[in-house]
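Below you'll find the structure, written out as structure tokens, and then a few comments.
Up next, chain A:
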Amino acid sequence: MTLLAVRDLRKSYGALAVTDGLSLDVAEGELHAIIGPNGAGKTTLIAQLSGQLAPDSGSVTFDGTDITRTDMASRVRAGLARSFQITTLMPAMTALENVALAVQGRSGSSFRFWRPVAAEAALNDQAMTCLAQVGLADRADRPAAAMSHGEKRQLELAVALACRPRLLLLDEPLAGTGPQEAERLVALLEALKGQVTMVLIEHDMAAVFALADRISVLVYGQIVASGGPEEIRQDPAVRAAYLGEEAC
Partner candidate 1 sequence: MSAAPKAAIALLILLALVPPAAAAIGDPFLTVIATRMAVFAIAALSLDLILGYGALVSFGHAAYLGLGAYAVAVCARHGITDLFLQMGAAALAAALFAAVSGAVSLRTRGIYFIMITLAFGQMAYFFFVSLSAYGGDDGTALAARSTLFGRAWLENDTAFFYMVLACLALAYGGLDRLVHARFGRVLTGTRESELRMRAIGYRPFRYRLAAYVLSGMICAVAGVLLANQTEYVSPAYMAWTRSGELIVMLLLGGVGTLAGAMAGALVTVGLEELLAGWSEHWRLCFGLILLAVVLWSPAGLTGLLRRLLAGGRR
Partner candidate 2 sequence: MMRSTLSVFALCAAALPGLAAADPVKVGLLLTLSGPPAVLGEHARDGALLALKKLDGKLGGEAAEFLVTDAEGKPDIAAQKARRLVESDGADVVIGPIFSNIMAAIAGPVTEGGAFLLSPNAGPSVFAGEGCNPDIFVVSYQNDQPDQVMGEYASGAGYGSVVLIAPNYQAGMDHLGGFKRTYDGDITAELMTQLGQLDYSAELAQIAAYQPDAVYAFLPGGMGVNFVKQYQQAGLSGIPMMSSFTTDETTLPAMQDAALGMLSSGSWSPDLDVPGNAEFVDDFIAEYGRVPASYAAYAYDAVMLLDTAIAAAGTEDRDALREALRTVDFPSLRGKFSFGANQFPVQDFYLTEVVQRADGAYATSAKELVTADYVDAYADACTAE
């Protein structure tokens, strides 16, 4: 069953078409990787899928509902969460607080002025679960600003998971990590497969081909090929346009 359907999406800045009639289907449960050379429009695509950026035309349908003009917050509540390539965590808050804030966003009103939020066991328990899921349980009380880069990437994931998404948009989760950190994160994503549908944008080809159920190749704002890892690896057009220069 298709969870996310993108039809003829277009976005341009002046004469430059960053998204140029893009169509894409993401099936429920799969890990769908999007690869492409720098400047292909991957981050712009994520921004439009998450609602950060409004497309000029086209449509985005999530679970049968048209969300093209829906704002970011509503999409999150509908189950469409994202992680960021450049960390946007709350630096002054602890890891636990960062995650608990995301839990709070989907559980009950935030117009509560009296009861200390730090004492809300329900929020903290769920936040701890998410932290444990990404292997940060022992870092709960550390301020985000004081964490290592790899830990920040993990926390980034934990925050996204705390939104209980049905579809997770991952914008280069491995960017800037060392080999060991990358390995741990890949294992983490592997473990998440099946629990949550994922759209993964990533430059690390080894990780992409290890993880993805399906891969779409984005070049100049258009999907030029889509298929299983083997299919993509063999596709002559893809090899010529993209892989030829970079991976193999």
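If you want to know what made the cut, all candidates are chains of the complex that A comes from, given by their letters.
Things to note:
In the analysis below, a residue touches a chain if its C-beta (ideal position, glycine included) is under 8 Å from a C-beta of that chain, and two chains touch if they have at least 3 such contacts; residues count from 1.
All figures in this text were calculated on a predicted structure; none of them were measured in a lab.
Among the chains 1 or 2 offered as candidates, the one in contact with chain A in this complex is candidate 1. Against candidate 1, the residues of chain A that register as touching in their complex are 50-52, 71-73, 76-77, 81-82, 84, 88-93, 97, 100-102, 104-106, 108-118, 120, 159, 162-163.
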